[in-house]
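What follows is a single structure, written as structure tokens, with notes after it.
Left out: one protein chain. Kept in place: all the others.
Take a look at chain A:
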Amino acid sequence: MTEVVTDQTPPLLNGPTDKEKKYDRQLRLWAANGQQALEDAHILLLNSGSGTVGVETLKNLVLPGIGKFTIADSSVVTEADLGVNFFLDEESLGQSRAECCVRLLQELNPDVKGDWFPKQKGEELENLLSVDQKYTLIMYSLPIDPRSLALVQEYSRQQKIPLVALHSAGFYSYFRIILPGSFPIVDTHPDSTATTDLRLLNPWPELSDFAAKLTDNIENLSALEHGHIPYVVLLLYYLKRWKESHGNYPTTYQDKKAFREFVSAGARTDNPEGGEENFDEAVAAVLKTVTVPSIPSSVKAVFDHKPDDAESSSSFWIIADAVKRFYEKHNELPLPGSVPDMKAQSSVYVQLQNIYKAKARQDVAEVLETVRSHPHGNEIDIGEVETFCKNAAFIKLIHGADASPVSIQTIAENEFQSDENAPLTMMPLSLLPIYLALNATSHVPSASASDILAIISKDIPDAASNPRIVKVAEEVARANGGELHNISALTGGMASQEVIKIITKQYIPIDNTCIFDGITSRTQVLRI
């Protein structure tokens, strides 16, 4: 189930605005702040080759209301373009492909501005890239001429702009995202089932007191009261009793199973239902919520990262450092403060919610104090600190492409090693051969299978003896550099999801290459 974003603004009694109506289905995913980020973005597409995958990606960005886009493409529309590209029509034949695509894409959403390049024949790409124009993200489609590629790579490195490479041919495709430096994400949208953090093994005094008060006279409670004790309180009560008799909390699987029985035995069965729902909920929650807090490896990676000078004054790293210190002091992360729904009387549930919220606020205050002690800490908005603390267990850091590079030989060795075990492990075969074969045609419109193998062999000396690579090279040669609309539409869909994630800084983007096999209908994400 997708977690639905609810509006945090105070309720308006008027209905939604026209814009909220039009974008309703997506605002439920990335909320108003994500939408604003999209509307502030300007995307450049450097289009070449048969030219469809980039345009299909743009379509999925124009529809949700990206601010502006520019297509740079020196091609003239041919018959073959009309057989694969939906954003061209009969009238486009012989005209600038960039201009025609911009015109038909813009029709999709009047809120979006589109521009194209070159306006005059023979204008050089340098002119576009030297203009004082800040792009949010640049995409280019392959095959591309090496000079243009070098230009755009250099430009994005200097300007610190994410770069997305797209290559689609026949039934295969890949796309690769090159992020400028490390890319931290706070708003990762974990599944709502994963975020429950109740601190049952380490309750703070207010929570313990509340539980003790509700269960003080548990044997003599009325049927209504007994059947509505929230499961959090039940678990705290039985944990306390378990500890009194066993000396410690149940931590092993065996202990937890026994503890479940112990809780279950407390339910009253002399009623018409033959049991109590709140006890059922408590028993069901034991394995997941009776846990010693541990810190996820993704959070550890954030704590272990040494931000460089440019990074260290950013609000993310200032808050991350404060949260790290909080963790070092308390051996737990700030409390997220949300309580899942459970069988309970309304007022009791609201009290329980308030106890968790109060503790969460207290933790935020402590982190905020550390933040404020940083030289740039006074500029940081408290809302940002709150969001960070709420998501602390799910923050994520994606490293830039330059960080700890691994050679393609090493990647290939690992991939082909696991392919050898594939019949035993029942794992699907690596899609790396698809990347290798497409990559071998990065600068040529088409190539024979033997040409492709020769280029791959430069990096992977025994490529020609790997039957998978040989077959994939033949399949790429078969496509003759032509895109199939379905494969480009699918790839454009995936790439646009990733672009949205990067621009909104929500959800988790790939690291860093996604390969698609349209024959077996599989994807694989690899860091290349």
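The working rule: a contact is a pair of C-beta atoms (placed from the backbone, for glycine too) under 8 Å apart; a residue touches a chain by one contact, two chains touch by 3 or more; residues count from 1.
As a convention for this text, contacts and distances are computed from a predicted model.
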For the complex's missing chain, which UniProt name, "Ras-related protein Rab-11B", "NEDD8-activating enzyme E1 catalytic subunit", "DNA 5'-3' helicase" or "S-adenosyl-L-methionine-dependent methyltransferase"?
-> "NEDD8-activating enzyme E1 catalytic subunit"
Which listed residue (A:107, A:154 or A:369) would be found touching the missing chain in the intact complex?
-> A:107
In the whole complex, what residues of chain A lie against the chain that is missing from view?
-> 1-2, 4, 6-7, 9, 11-13, 15-16, 18, 20-29, 50, 56, 59-60, 63-65, 78-80, 82-84, 86, 89-90, 107-110, 170-171, 188-191, 228, 341-347, 349-350, 428, 470-472, 474-475, 478-480, 482-487, 489-490, 492-494, 496-498, 500-501, 507-511, 514, 518-523, 525
